[in-house]
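Here's a structure for you.
Every protein chain but one is kept in place in this view of the complex.
This part shows chain A:
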C-alpha cells in the first residue's frame, strides 16, 4: 500500500512546505537486502567494562575467524570506542551492563547525546543492559530499570528513520551469548526497520550463531499458516530467503493465492483449515513426508470480526478465538507430543499491539492476541529441553489489504501515531519472525517483540 503522505514530505516543494509547517516528516526506512552492509558507516561502542570490550571485539573482529579458533567470528565493522568529532555514526551501541547506581548512567548516556545530532539517516541506537529483578539492591534495580525509560524516550526523539532498541540480559547471560549477539545484530541491521523503542530480553545462553548471517535458516523446514497473502506471504518469502524450505498453509478457499506463494518461494502448498482437529498431525505428516523434518512453525493465520462488546455475537467471538488462539494451542500440543519436533524447534506466533494495549471494538481479537502472548510464555519452557523456544511478534499498524480498508482519514492518523510516523510493511513483521525462528534466538524464551515503530499505545 502506498503512503502518499510519506512520498510527498520527502520530495520537492512539498518537503519544504512540510518542514516550514512543522508537519510530521516520516523518513523512508532502510530495509534489508542480501549482500548489503550490516550498517552504513562507523559504529560507536560506548561503555567501559569488560562487556563493552567483548562486544566491541566481536563487532570489529575480522569476518570468518580462523577455523578452530575460540575467538568469535567478527562482523568486520568500523568500530570506535570514543566519539570522534564530526563523525557521522551509523550506530551507537551503549553497553550498560555494569551500571550499579543511577549516577553511573550519566557518563555513557551523555556520550551518546553528543553524537545523536550527527547520527546517520536510518541510524541505530542499541542499549545492552541487565534485567532489574526484585532481588537486586535498590540502587542496582533503579539503575537497570532506568535504562528502560531512557531507551523508550530516546527512541521517541530519533528522526530520519533512526531507531532505538535495547537488549536486556538476564543474570548470568554473557554479552557474547548467541542470542545477545543475534539481538544486537538484528537491531543494528535493516531487518529491524520498523522495530523501535523495544527492549528484548535474552533469557539464556542457549541457541547458536548461524553459519551464515545471510542464510541463518539453511536446512530448516518451516511451516507458515495464513500464508496466502499479506503478512503471511511475506513471512514465507522471508524465511525462504533466509534459507528455509517453506510449507505454506492456508484454508482451501485461499488455494489459488497459496499456490502462487508456494511457487514463488519454491516450497509446498498445504490447503488446510488450522481449526481442524487434526491440523497439527496433518502439518507434521506433510512436513516429514515431503521435507524430512519440521523445525519452525509460524502461527500467522488470524481473522478479525470487530464489534463493540455490547454488540458481540457468539459466532463473532467464537470464530476469532478458534482461529487466532485455540488452533495454535491444539497444533502446538500435537507437535510437542509427537517427538518429531525436537531438534532446536522454534514456534513464532503472531500477536498484536491490540493484545497489549487493547483496541475499541476488538475485545475478541485482543483476547485472542493477549492469549498468544501468554501462550508463548508458557510454551517456550516446554521446548527449552530440546534447544527450542517459542516467541511472539506483535505488529502495530502494518500496510496490508486489511488496513487499506480502514477509512482514509482514520488510516492517515493511525499511520502517524508512532515514532517513525508511518505504517510498517509486511516484510518488517516477517523479518522479526525470521529472527525469532533463527538459531541465534534460542536464548529468547517466551517473549513478545513488538514491530510497531514504537506505537504510542501500550508498553
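We take it that a contact is a pair of C-beta atoms (placed from the backbone, for glycine too) under 8 Å apart; a residue touches a chain by one contact, two chains touch by 3 or more; residues count from 1.
Definition applied: contacts and distances are computed from a predicted model.
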- Query: Considering the UniProt annotation of the chain absent from this complex, which name among "Acetyl-CoA acetyltransferase", "Predicted Zn-dependent peptidase", "ABC3 transporter permease C-terminal domain-containing protein" or "Gas vesicle protein" applies?
  - Reply: "Acetyl-CoA acetyltransferase"
- Note on the structure: Full-complex touch with the removed chain, picking from A:83, A:208, A:276 or A:402, is A:276
- Note on the structure: Per the whole complex, from A:81, A:290 or A:360 the residue touching the absent chain is A:290
- Of A:42, A:255, A:361 or A:374, the residue in touch with the unshown chain: A:255
- Query: What is the set of chain A residues that contact the non-displayed chain in the whole complex?
  - Reply: 248, 252-256, 258-260, 262-263, 266-273, 276, 289-292
